[in-house]
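Structure in structure tokens, see below.
Only one protein chain is missing; all other protein chains are in place.
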Amino acid sequence: MVTPREWHVTALADGRYRVEDGARVMTAHAVRDGGTAWIWLDGHLFEITPPASTRARAPHDDDALMPQMSAKVIRVLVAAGQTVASGDLLVVLEAMKMELPIRAPRAGVVKTLRCAEGDLVQPGTPVLDMQ
Amino acid sequence: MVTPREWHVTALADGRYRVEDGARVMTAHAVRDGGTAWIWLDGHLFEITPPASTRARAPHDDDALMPQMSAKVIRVLVAAGQTVASGDLLVVLEAMKMELPIRAPRAGVVKTLRCAEGDLVQPGTPVLDMQ
Amino acid sequence: MRRVLIANRGEIAVRVIRACRERGIETVAIFSDADREAPHVLAADHAMHVGPAAASASYLNVPAILAAAAESGADAVHPGYGFLSENAAFAEACANAGLIFIGPPASVIARMGSKTAARAAAMSAGVPVVPGVVPASQSPAAIADAVRRVGFPALIKAAAGGGGKGMRIVRRDDEVAEAVESASREAARAFADGAVYVERLIDRPRHIEVQVLGDRHGHVVHLFERDCSLQRRHQKVIEETPAPSLAPSVRAAMTAAAVAAAGAVGYVNAGTVEFILEGHGEDARFYFLEMNTRLQVEHPVTELVTGRDLVHAQLRVADGEPLWFTQADVTQRGHAIECRVYAEDASRGLLPQTGRLIRYVEPSGPGVRVDSGVREGQAVGVDYDPMLAKLIVHAETRDAAMARMAEALKAFAILGVRHNVPFLLALLNLSEVRMQDAPEAQGYHVDTGLIERRLADLSAPPDDTLRAAAEAVGKLVQGTHAPRAQGPAGVTGRADDPWVTIAW
Partner (left out) sequence: MRRVLIANRGEIAVRVIRACRERGIETVAIFSDADREAPHVLAADHAMHVGPAAASASYLNVPAILAAAAESGADAVHPGYGFLSENAAFAEACANAGLIFIGPPASVIARMGSKTAARAAAMSAGVPVVPGVVPASQSPAAIADAVRRVGFPALIKAAAGGGGKGMRIVRRDDEVAEAVESASREAARAFADGAVYVERLIDRPRHIEVQVLGDRHGHVVHLFERDCSLQRRHQKVIEETPAPSLAPSVRAAMTAAAVAAAGAVGYVNAGTVEFILEGHGEDARFYFLEMNTRLQVEHPVTELVTGRDLVHAQLRVADGEPLWFTQADVTQRGHAIECRVYAEDASRGLLPQTGRLIRYVEPSGPGVRVDSGVREGQAVGVDYDPMLAKLIVHAETRDAAMARMAEALKAFAILGVRHNVPFLLALLNLSEVRMQDAPEAQGYHVDTGLIERRLADLSAPPDDTLRAAAEAVGKLVQGTHAPRAQGPAGVTGRADDPWVTIAW
């Protein structure tokens, strides 16, 4: 719940914004990048997208199966059809010299493997599908 | 005389310029302001105007009679028709809390006074004309 | 020394280039395809291309770097930190090519680069080490046996390691097999050497290290300690000096031990002897961890508190100059703190982030120093370490330095890439970290596991009032057309619309 409160915002000449509500005055830095506004205010970073350009997507268990960044697959520890327990190590990725383990978000069966060792995988695409 | 020498210049993403001639590499900052390019290079400031937009004007003794900046006239020590010697104090201006004396660039006669005490004068306009 | 090639990139390359310029030494930068317009390339007098973006083919490409040195007429090489800085073969190759390697002799790098050999060197210099076992061989069975002899909890460590890579904690027997394999594999990839050994895990230790400096004439001095206990994933996040609540007798013993260890191996160059500290007050015990035979990321805090420039010192020592000051001339004054600013997302397990620095405005002012190697408009990619900058502050007391750091972090505007500045602010605000110049007796309750334990408290979202203010700014920004607003405009908003706001 957002507290309804009047904030007055003024754009300044160099990409800064003056933000005030009568009691408090702050300076924000903000830029637009495509449909997203990036805002730096009082030590917090905001990414704001207007309602029109938002694609609704419910959070999903399978988020855990997607890399958060471009990464290289260095090990695949399961095969299609294999039954796995929650927390089992499925795939090991590497990015920025670090190992990033992909673990089973729940117990289940591996339906499709979508990567092989040596592949480059992208954020937003699951490395495998689970049943 | 400008030494003919090949400089290769590359514009970078943030208003910097890479300047190189095979032996030396430097970084310049540069911006355009109307017809003038302002350039900061190796501790020197350049203002560059292309030939087309240049108005030829020979340097002139009477440059000494023009303020270099907006200023207030605080004293006028001569009258029209008065004969003055080179170096005589003619008018005292004030800007940024400093006194700026205007002295006769040569011996001569004051033809027209173009200011009075209390006036605001602008750069490029003589405070008086001399014969 | 007339012309130095800097075999590195980013903030440390810029730092070294600045120091060279100040000493009248010409500089040669090297760059990969990803770094053609990077700040370190623009800062240098000359720049040589050494390969594609992947570090293995560029900043780790020894033949290409030696060729660049030869072609550019460099007579010395500064390795920075990371990359080839602790690679004995590279130091050797530089020497063979007639280049001054700005670091210790290759033999010293090799010796201290093996954690097991370094342990042995420390022990023979009378410096305490963590109880541990070197496996009889590198077979999984031998390593597992070593783990069981040490007992649980145990720590498996890469013999060639550093920076937390190739390190695994094992608390139960059934974790041993996977940990051994993964530590070896990570070590092999990071250091081209998969050998590991095993130590007793010191629970809740502090990480305290001592800066040393040795010349080619047999002198070694220390420049006091740094406390680097605030770590995540074994990577330092915040470092400071002096170490809070460190008993003077313990400080004296640690610094003496560091000088003894460095002296015993004939150390030359700036270097760091790392210790872990167990317990509190006069009774705290310290153990040798490893020696880093290069400049350290966190060297600026030492510079601010001792008033000595460590990169200038490296250059002078490498040029053969005997030390120009004695141990008695080195004093600590005030308090310094460093925060490492990373492109990483605190709300998603501190994962590295990529993107473009659409806006990048560094803080400045009294007692504030920023060592950075990025600039506005630059892309932050996947090829290198996600550190964007180091923010360092110096003030008369720890309380004043903490307050100064908080203000400077708030003034550090980075837009276009998610980063850890809000996380750093939350970390500084933890009661364990703030400590408010508490009396010694009260102790200092930061240890290397603190961040992991308090992670949930470190990604707390902003309150609704601030969120509403941000959304009011967002409305105005959405109405603009350029990345930088061109003129003043105003809007009054009740920002209770159902916009999608993600905040850290």
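The first chain written gets the first letter, and so on, giving A, B and C; residue counts start at 1 in each chain.
As a convention for this text, a residue touches a chain if its C-beta (ideal position, glycine included) is under 8 Å from a C-beta of that chain, and two chains touch if they have at least 3 such contacts.
Predicted, not measured: the structure shown is a model, and the values here were computed from it.
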Omitted-chain contact residue, chosen from C:Val62, C:Val370, C:Leu430 or C:Ala460: C:Val370
Where the missing chain touches chain A, by residue: 12-14, 16, 18, 24-25, 27
Sites on chain C contacted by the missing partner chain, in the whole complex: 14-15, 18-19, 21-24, 37, 300, 303, 307-309, 311-312, 331, 333-334, 362, 364-372, 395-396, 400, 403-404, 407, 488
Sites on chain B contacted by the missing partner chain, in the whole complex: 1-15, 17, 19, 21, 26, 28-33, 37-51, 54, 68-71, 89, 94-100
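Keep this in mind: only the chains that are shown with their structure count from here on.
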Gap in Å, rounded to a whole number, between the CA centres of chain C and chain A: 26
Euclidean distance of C-alpha centroids - chain B vs chain C, Å: 51
Centroid spacing, where centroids are CA-atom means, of chain A and chain B in whole angstrom: 56
Shared-contact residues (touching 2 or more other chains) in chain C: none
